[in-house]
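In what follows, a single structure is set out as structure tokens and then discussed.
Just one protein chain is left out here, and the rest sit where they should.
Going by the order they are written in, the chains are A and B; count residues from 1 in each one.
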Amino acid sequence: MSAALQATDPAPLLRAEKVGKRFGGFVALAEVDLVLRPGERLGLIGPNGSGKSTFVNCISGDFAQHDGSVTLAGAKLDGLKPHARARRGLARTFQLPQPFGSLTVLENVRVPLLFGGHAAEATERAMACLEQVELAAKATKLPRELTQVEQRRLELARAIALHPQLLIADEAMAGLSHAEVDQILALLLRLNAAGTAVIMIEHIMRAVTEFSERLIVFVAGRKIADGAPREVLAMPEVEGAYLGKQ
Amino acid sequence: MDPDLVLLLNGIVSGLLLGGLYAAAATGLAVSFGMLDIVNIAHPALMVMGAFSVVLIGTALGLDPLLVAVLQAPLFYLLGILIYGVYHHFFEKRGEEALQGLAFFFGVMFIIEVGLVMAFGPEQRFLDPPYAFITWRIGEIDLPLRMLAPALLALAALGALHLYLKRSFTGLAVAAVAQDAEALRLMAVNPVRIKRLAFGLSVALASIAGGALVVVQPVDPSSGQIFIGRVFAICIMGGMASLPGCLTAALLFGVVENVTATFYGPSWSPAVAFGWLLLVLAFRPQGLFGRMA
Partner (left out) sequence: MSAAGERGVEAAVGLGAPRAAPKLLAPSPHHALFWLGAVLLGAALVVGLRLIGNEYGYFAGYFILQYIVLSSAWNILGGYAGYVNFGAAGFMAAGAYTAIALRKAFGLDLLPGIVAAGFVTGLLGLGTGYLTLRLRGVFFSIATLCLAVVLQTLIVNWDYVGGSRGAYIVRPREVPPFVSYGEYMFVVMLMLAILAVGISRTVELSRLGRGLQAIRDNERAAEAVGVPTLRLKLIATTLCGVLMGVAGAPLPYYSGYLNPEAAFSLAYAVNAIAMPLIGGAGSWLGPVIGAVLLGGLQQAATVTISSALNLWIVGWMLVIFVALFPRGIIGWFRRRA
């Protein structure tokens, strides 16, 4: 199924080939292939410990070494540090929000702009990003003064400031209420409509199915399914390995 | 036999004995730094403090220094508990280990060193037990009791700690506390209590190492400075949290340092420690034997 997708896709945004990671003798991720089109909305699901975060860390460069190779918009990312990948348009958020605690909300968003070639107009652009996530009113607050969902939105604003071609949202909705999940979903959809491809890693099934146009499933470090959400979720092995355990 | 070879063999043997002592000094750090993730840079200073108190008590009561080293260990255990209590309350609990916590231990190290200078003066201190002047000979190899006895005490302390960590419930909890404090909580074990106990043990071990040290060589208040490089290099080389790794690294280190001193002069031994430390950090930060730290 994934082979078919690869063959029909002329100009992929992200291409991961045989990406794998071992810790000592433990195989956390085994030879995963993935091809993503520009502007695509991909959902990535799987039980805890199935290798989702390991995969994200391989793509983002958090692991200095892994097997296989990753290409973004035709350029090889292997060996590049996370900051170099970020500047090439690869943004990510973390499972737990990781703000710069001593900097104000505005300064948090200015940091990527200062180092991303927009130092001169960093403040204006940062305010624009904050307006996109509806945090402009809290620009002078410190991160610890924000609510949980606001911290998630700050994390997204910081990612948006990188002008990403690809955003990896790693459980960006964990712990939020129904209404808050909708807020973040709307935000991601708006961002996607503006051209950013999104990989959404999420345990909240409602959010993933609502958002994704394509779904892949990881189990025990392997990709076991790849396709349209409805078809993937109907596959017996997915139901058995993943949904059955939920 | 070739005199150079004899020199080398003797250098290796006394290096191994010295390494036994280093092992005792470094395993305390393997517990605090390796297992508990507490960067106790005051560890060597506490060791020197142990050496001074052995000299003081041993001279006053006319006791054997190694015996005093063992007897005073409970006091240092209590001191360790006190230090950990302060560290936990003001730094660990607030999540300020990195900058303020490190500065705290630096302050403790400094207070101990300058305090010793004020109390005893900057001179070297020593305490020779009667057997310090006996040397056994096996063929052409010298086994000075001055080095053999402290090394045996150090290894005994190490063995006891190893058994404790592997066999007792609390010992196993110590090994687990750094990796998964949450799991311990589920087992109704208070991780803070475990860390306090383990840190106390690490300081007690430092004091035993100090007592052993004072038999081997004279000690002055600033002796701890040279040991910082030694014990951290050994601890990191040994894979941070592994006692067998620590012992192996210490023996290896003792031999290299002692052979260097034999052939190039003892004034270069601090450079050996630092050189090793830098090489380890630059090329094998996961240690010679360990997994990724």
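Operating definition for what follows: a contact is a pair of C-beta atoms (placed from the backbone, for glycine too) under 8 Å apart; a residue touches a chain by one contact, two chains touch by 3 or more.
Source: prediction; values computed, not measured.
Across the entire complex, the residue among B:Leu78, B:Met118 or B:Ala160 in touch with the chain not shown is B:Met118.
Screening A:Arg87, A:His203 or A:Arg222 for touch with the missing chain picks out A:Arg87. For the chain left out of this panel, the touching residue among B:Ile12, B:Ala132 or B:Ile228 is B:Ile228. Looking at A:Ala30, A:Ala73 or A:Leu103, the residue that reaches the missing chain in the full complex is A:Leu103.
The set of chain A residues touching the chain not shown comprises 60-62, 81-84, 86-87, 91-92, 94, 98-104, 106-107, 110-112, 114-116, 119, 122-123, 139-140, 158-159, 161-162.
Mapped onto chain B, the interface with the missing chain covers residues 39, 41, 86, 90-91, 94, 96, 98-100, 102-104, 106-108, 110-111, 113-115, 117-118, 225-226, 228-229, 232, 236, 267-268, 270-271, 273-275, 277-278, 281-282, 285.
Going forward, only the chains that are shown with their structure count from here on.
Taking each chain's centre as the mean of its C-alpha atoms, chain A lies 46 Å from chain B.
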